[in-house]
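Before anything else, here's the structure in question.
A single protein chain has been omitted from the complex, and every remaining protein chain is retained in its original position.
Naming follows writing order (A, B and C), and every chain is counted from residue 1.
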């Protein structure tokens, strides 16, 4: 029962999050689709959370090795993802004041 | 623990739903703010679900009376809310084909 | 298994509700939105009713039937009564939430059961507080809007009012905390009853100091409360559908309230505690300056000559129920090849979208209803601005006069049109209770009288006129 109740909370969270995702992404400026790709890239590296929970606890060595590799992989994505996004966005300049720079 | 885990699922659902609400409502056409009020009105009558779960089971009479009144109250909102929204929306006509009728 | 089926139904209902609101973003899809809402609601009710623990059906059936019996007539009210109806149904909503919360509490505390976890109890208290204050508060609001005699229209204020109200709330909260700490104590049921009473009382006191014309904003805020009550119920029953639907309504109320406050250039606190309506007395009788009245004949000629006529409807059009006459005028002018646009101010009238619904009722295509920000740039090209019972929303003081209570509120620039005709019955001010410089400008001509009659006259003139040549 606990499992099922959990299960449905998770489904709800998933569905709602998807709604948000679709709503938000559809409104991302076309100018920024390349940075968007690298940003979502970094965010999806949230898998690091799971990785830490496998690498950290007192589990058999082989398990922890898998986890550690996963931490490394995710960490790489986090670092490179955010850095390159920032790098690309720095390049976008408008002649107007940033405030007005709205071109959906 | 179960309680807390439930608790947090519920908080997540609440926060995500609020995000969706803010995103969606902000984009409702100003033309339709009056119908919007009556529609949300009908939707918030979802409380009927809770009311049924109090009026229906084998509970002491006084409890069930409270529930029944609640069912009646919510039912009124559902019926009048949807009907009046529909009635108002029927009045909105465009000279273009509906398809084009987009004026955010 | 049945549990899973119910959850699935709830999930689908949730999605349908989201779509329902999403489809309201354009009139083209709005009706689909209503249907989505209906289906979602039907699904939710069916799924819940089918729950095994629901064994007694008779009472529910009766309640449902009664619900239809009351709901159907309630949906037939004239459009001018829509704000009251909304307030009334908030009252019902609050009541339902409050009752369910109460029932659950006495049920569980009766069993002295472990069901009353700290979290659950907190949620119940919140549900009951929000529910019952929404109940009485909305009733008061409905009364004020309906202008029921024994509910004072004017804001009732007395020194230390806000302190008293806050005090009440604090007491209620304190009691609530006590109950949460020991929900099965002997005194808990009594304390709970006290909380209910305080909530009911607080709802009344919250509304009393607010002027009748501020009710629309209050109603929006009450929508938010009703939504939150549903959320709380969702927490109590661990029901995600309730939580989501409640959150959707909550945000809707919040956003509408914000829009209204922005458009009135006022803050929440100012609306809730400012007793704005007072201003109405304060500066009601501003020294009467010179009005230039115009005859219907003259006006109709000018209108016929015009290329672009912008009609600015306001609360007065609603009061006079003049929208159908306006439609006739619109037709007459169109016949003469005059371009006619309607300039819709976000808070024209007494509820958001008020003017749109009225004009839609009169079959005016919504493609001719232009929002303030879109029409203002074109105002200088307008040959005539015809102000139909609008006042504050065309008051230039909002742009210029720092001392004015509506200073900073965005307005429709009727004063930038070449000629202005203003229809109103008297020299009385509008909702904000202040004089309107527009009426005294030399390009403005007043057409005194009830909007419906005046426009009727105009139409007669024109149809007569068009009959001749």
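Operating definition for what follows: a contact is a pair of C-beta atoms (placed from the backbone, for glycine too) under 8 Å apart; a residue touches a chain by one contact, two chains touch by 3 or more.
The structure presented is a predicted model; accordingly, all values stated were derived computationally and were not measured.
Engineer: Of the chains that are displayed, which are in contact with the missing one across the whole complex?
Structural biologist: Hidden chain contacts in the full assembly come out as A, B.
Engineer: If the missing chain were put back, which residues of chain B would it touch?
Structural biologist: Residue positions of chain B that touch the missing chain: 1, 4-5, 8-9, 11-12, 15-16, 19.
Engineer: Contact with the hidden chain only, please: which chain A residues?
Structural biologist: 3-4, 6-7, 9-10, 13-14, 17-18, 20-22, 24-60, 62-64, 66-96, 98-104
Simple rule for what comes next: only the chains that are shown with their structure count from here on.
Engineer: With chain centres defined as C-alpha means, what is the inter-centre distance between chain A and chain B in Å?
Structural biologist: Distance between chain centres, rounded to whole Å: 32 Å.
Engineer: In chain B, what residues contact two or more other chains?
Structural biologist: As it turns out, chain B has residues touching two or more other chains at 6, 9-10, 13, 17, 20, 24.
Engineer: Using the touch definition from the top, which residues of chain C touch two or more other chains?
Structural biologist: 18, 238, 240, 244
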